[in-house]
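On to subunit A.
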Amino acid sequence: MDSREAILGALRRNAPAPADLPDLSGLGAKHADPVRQFEESLAGVGGACLRVPDIAAADAALRKIPFYAGARKVISLVPGLGRADLDFESIPHPHALQDLDVAVLPGDFAVAENGAVWLEGRRLHHRAIFVITDHLVLVVGVGEIVADMHEAYARLEGREPAYGLFISGPSKTADIEQALVIGAQGARSCTVFLVG
Partner candidate 1 sequence: MGHPEAAARFVADDAKAHWHDQAVWWIRQKRDQAASAVPDWEALRTAAAAIKAHTLSRLAPYLEEFEAKAVALGARVHWARDAVEHNALVHGILAERGITRLVKSKSMLTEECHLNPYLEARGIEVVDTDLGERIVQLAREPPSHIVMPAIHKKKEEIGELFHEHLHTERGASDPKYLTEAARQHLRHKFLEAGAGLSGVNFAVAETGAIVVCTNEGNADMGTSLPPVHIACMGVEKLVPRQRDLGVFLRLLARSATGQPLTAYTTHFHGPRRGGELHIVIVDNGRTALLGDPLFRRSLSCIRCGACMNTCPVYRRSGGYSYAYTVPGPIGSILAPMRDPARFATLPFASSLCGSCSDVCPVRIDLHHELLSLRQEIARRRLLPWTKRLGIKVAARMLAAPSLYRLSGFLARRILSALPRALVYADWNIWGRQRELPPLPRESFRTLYRRRRGQS
Partner candidate 2 sequence: MPTVGLFIPCYVEQFYPQVGVATLEVLERHGVRAEYPEDQTCCGQPMANSGCASDAQPLAEHFLRLFRGYDYVVAPSGSCVSMIRHHYDQFLGRQPGFEHLRRSTYELCEFLTDVQGVSSLKGRFPHKVGLHQSCHGLRELRLGSGSERRVPPFSKVRSLLEGLEGIRLVDLARPDECCGFGGTFAVNEEAVSCMMGHDRLADHERAGAEIVTAVDMSCLMHLEGLIRREKRPLRVMHVAEVLAESGA
C-alpha cells in the first residue's frame, strides 16, 4: 500500500465523531473610523501611512521622502507615481532586482485592524520584488479599507485562486534579545499611500 493510501486510510479509521463548522457571522471588529484605525495599526507595526487626494499628490510626497530622493533604482507599477528605472516585465531573472532601492506597487485593499494591504500577485512578473526591495511603497484607495480579516476574505471570496499576500508593515525581527529590528530580510520600510 502506498503512503497516500496508508495515511488516508488511517485518518478515516481514526476520525472522531462528526462536528459541525461554526457560524462565523457574529465575529468581527467594528471601528468608528476605519481609516484612522488603519493608520494606527500600520504605525503600530512599523509602517507609515500618508493620506493624499490623488496620485499626483502622492508623487509629490514620494519625491520628498529621503529614501526615494536618494534612490538609484526604482520600479513603479503604479502609473503616475514614481519613476520606473527598469522595465520590470523585461527583466529575465529576479536576481537582477537585488539592488532595487524602491518598489512602488498597487495594493488591492487594506485591513484596518492590522495595517495590512492585500497585494495581488498576478501583476508581479517577479514575486520577489516586494521582499527584495530596500523600501516598499504601496498604494491603496482610501475607500478600499475593510475592517478586519473576515471582511478581507469576504472580498477575496470567489476570485480565481492566485498568488497573493497580506503585507503588514516592513520586514522585522526580534530574535536577538527581543529587541525589535526593522528591516530583517525584506523591506526596511513600508509606506502606504491612501489615495482619495
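Regarding selection, all candidates are chains of the complex that A comes from, given by their letters.
The definition used in the following text is that contacts are C-beta pairs under 8 Å (C-beta built on N, C-alpha and C of every residue); 3 or more make two chains touch, one makes a residue touch a chain; residues count from 1.
No experiment lies behind these values; they were computed from the predicted model shown.
Note on this complex: subunit A touches candidate 1; the remaining options among 1 or 2 do not touch it here. Interface residues of subunit A facing candidate 1 in the complex, by the touch rule stated above, are 2-4, 6-22, 24, 26-29, 41, 44-45, 94-95, 98, 111, 113-116, 126-128, 130-132, 148-150, 152-154, 156-157, 161-179, 181, 183-187.
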